[in-house]
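Encoded as C-alpha cells, the structure appears first; notes follow it.
Note that one protein chain is taken out, while the other chains of the complex remain in position.
Each chain gets a letter, A and B, in the order it is written, and its residues are counted from 1.
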Amino acid sequence: MITGTPKPIGEILEMVEPYDKIIVAGCHGCVTVCRVGGEKEVQVLASTIRLAREAGGRKIEIKEVSLERQCDPEYVELMRPYVEDYQAVLSIACGAGIQFLAEKFTVTPLLPGINTGFLGVTERQGEWAERCQGCGDCVLHLTGGICPVTRCAKSLFHGPCGGSVQGVCEVDKDIKCGWQLIIDRLKALDQMDNYGKLKPYKGWSSARDGGPRRILREDMI
Amino acid sequence: MKSESNLKRVLDAGHISVTAECGPPRGADPEIVRKKAAFVAGNVDACNVTDNQTAVVRMSSLAGCMLIKELGIDPLIQMVVRDRNRIALQSDLLGASALGVRNLLCLSGDHQKFGDDPQAKNVFDIDSMQLIHMAKTMRDEGVFPSGDKLDGALQFYIGCAVNPFADPYEIRVPRLKLKVEAGADFVQTQCIYNMEKFKTYIEDAKKEGLLDKVKILAGVTPLKSAGMAKFMRRMVAGMDIPDEVVKRIGDEPKEKQAAKGIEMCIEQIQELKEMEGIAGIHVMAIEWEEKLEEIIGGAGLLPRPVIE
Partner (left out) sequence: MLPCTGRIDEALLLKAFENGADGVMVVGCLEGDCHYVNGNIRARARVERVYGILETINIGPDRIRMYNLSAGEGSKFAAYANEFVEQILELGPSPINVARTSTDGITSQEEAA
C-alpha cells in the first residue's frame, strides 16, 4: 500500500488560514489502511481544525467527505456537484489522489494534509515499512524475494557494503541490512549461486529517472 | 609501457609495495596537500587520495592527485559511486587518465548521512563492483558501456577495497572473487587489527585461487592511543579491534601510548609482509602522515625500489 504520515497540525492550520469554508477529503484506499487518511481521520482532523479556529475566534465551516478512491475519476467526479461551493479542499489522500483532485477541479486550491511516504507493508499494528520503489524492472527472483534497490540504503546490486554489522545497516540501528537479508534468504533457498554472479548495470529509465511514467494497456481501452 | 603505474611496476617486480593515503583538505588551499605529501614522498610507491571520505566535503580527489603528482608521487585516485552517476564516472575516469593518474580505487562511498550534507540526494547509479567492471571495459576493450569506442583507452591499474571483518563473514571471500572477476588488479583491505581473522580470510581466498589473481595490499592504521582504539571500535562500522590490542596499548602510560602504537604497527607490518598472499602494505596514518617514514622505515621497507 501507499503509506503516509499526517502533517503537523500547525502546518495544516497555516494552510487553511485564508479560508472559512473548506472540504476535508479522505480516501478509502491505502491511506485508510495505514490510518492516515480515512473517514475516521477526516472526522478527527475536521474537529481539530474547527476547535482550533473557533478558539482563535474565527470559525470555519468544514464539509467532511471520504471518497472510495481519490485516484479514480468516477469517484472523484462525485465531488463535482458541490466542490465549487467551498474555497479549498484539504485532502488527506496520497500525493496521487491530491493531484488528481487538483487536476479535475481546476479552480479550487488543493491542500495536502499528509506527507506521502512509500510503498510498504504493515509489519505490525502501527508500524509500516518500505518494500518497493517501483523501479519498473523487478529482480526479486534473483535476490531471494528481497529488493536490493529498496532494502539497501545504497541500492547496491552487489552488497553488502562494509557498513553492515551483525545484520544492521550503518545508516540506522533500526534498519536491517538488506543484503544480509538477501544472503540469509538465498542460503535458505539454496540459491547462493545467484550471489556470485556479476549483475548488469541497472537500467533506471524504467524508474522515475526516465520521466513521469505511464502504463498504456491497449487491450483495455 | 612508459606511462604505467609505479605501484604496478613495483608489484610486478615482486617487491612488497607500500601505499599510504592523503585526505584532501576542507578548503581550497593547495599548500595543505603539499605539506602532507612531503611526508609521503619517497616513502611509498603510490598514494591514495580520498574522495569525500565519510561524505564530508573536501577538495576533489582528482585535484589532490594532481597536486601530489607534481611532487613526484604516483597518485591513486579514489572514486566513490555515491556522488556521481555513470555519466560523471566515465567522464572523470577519462579526465583522470588523461592527466596521468594511473591508479584507481573503486568504492561505494560512505552514506551521506555521516557527512555534513545529510540532506543530499545519493546517486548509486551503479555500484562499486560495476565501476570496476566499467573501468576495465573502458581500459581493455576501449569502449564505453554504451558500446561506443573511446578516443584513447583508459590506463589504470584498477583496485578495490575489501573489509575482511565486516558481516557476514561467509560472503567476504565470494565478494572478493566477484571483484576480481569484475576486473580488480589489486585490493586494499580495511585496517587490520585482528590478525587471526585476517589469516583465516587469506587462507579462504587461497582456497578460491584468488592469491594469484589479485594483489592484496594489507591495510594498517597506527593507533595513537587506547582511546582512539576504543573510539574506532565503537564508531566505525566493521572495525574489528581485539581486546588484547586495546589492552596492550592501554597498559602504557598515556604519554607513551603513541610510541607504543607505532611499535605495534611496525610489528604488524613485519608479520604481514612475510605472509603468503600479501603483496603490499597500505598504511593509513590518519592525520599522522609525519610518522609514515618512521613506520615504513621501521618495518624495513625503505628505501622504496626505483623501477625503470
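Please note the rule applied: contacts are C-beta pairs under 8 Å (C-beta built on N, C-alpha and C of every residue); 3 or more make two chains touch, one makes a residue touch a chain.
Computed from a prediction, not measured in an experiment: that's the story for all the values here.
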Visible chains in contact with the missing one: A
Which of A:A52, A:M192 or A:A207 contacts the chain that the document leaves out: A:A52
Contact set of chain A toward the excluded chain (per top definition): 8-10, 13, 40, 43-44, 47-48, 50-52, 54-57
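Operating definition for what follows: only the chains that are shown with their structure count from here on.
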Centroid distance [mean C-alpha coordinates] between chain B and chain A, Å: 41
Partner chain B, residues of chain A touching it in the complex: 153-167, 170-172, 177, 180, 183, 192, 195-196, 198-199, 201-202, 204
Contact set on chain B toward chain A in their complex: 82, 86, 108-111, 113-114, 122, 124-130, 133-134, 145, 161, 163, 166-168, 170-171, 174-175, 177-178, 181-182, 190, 237-238
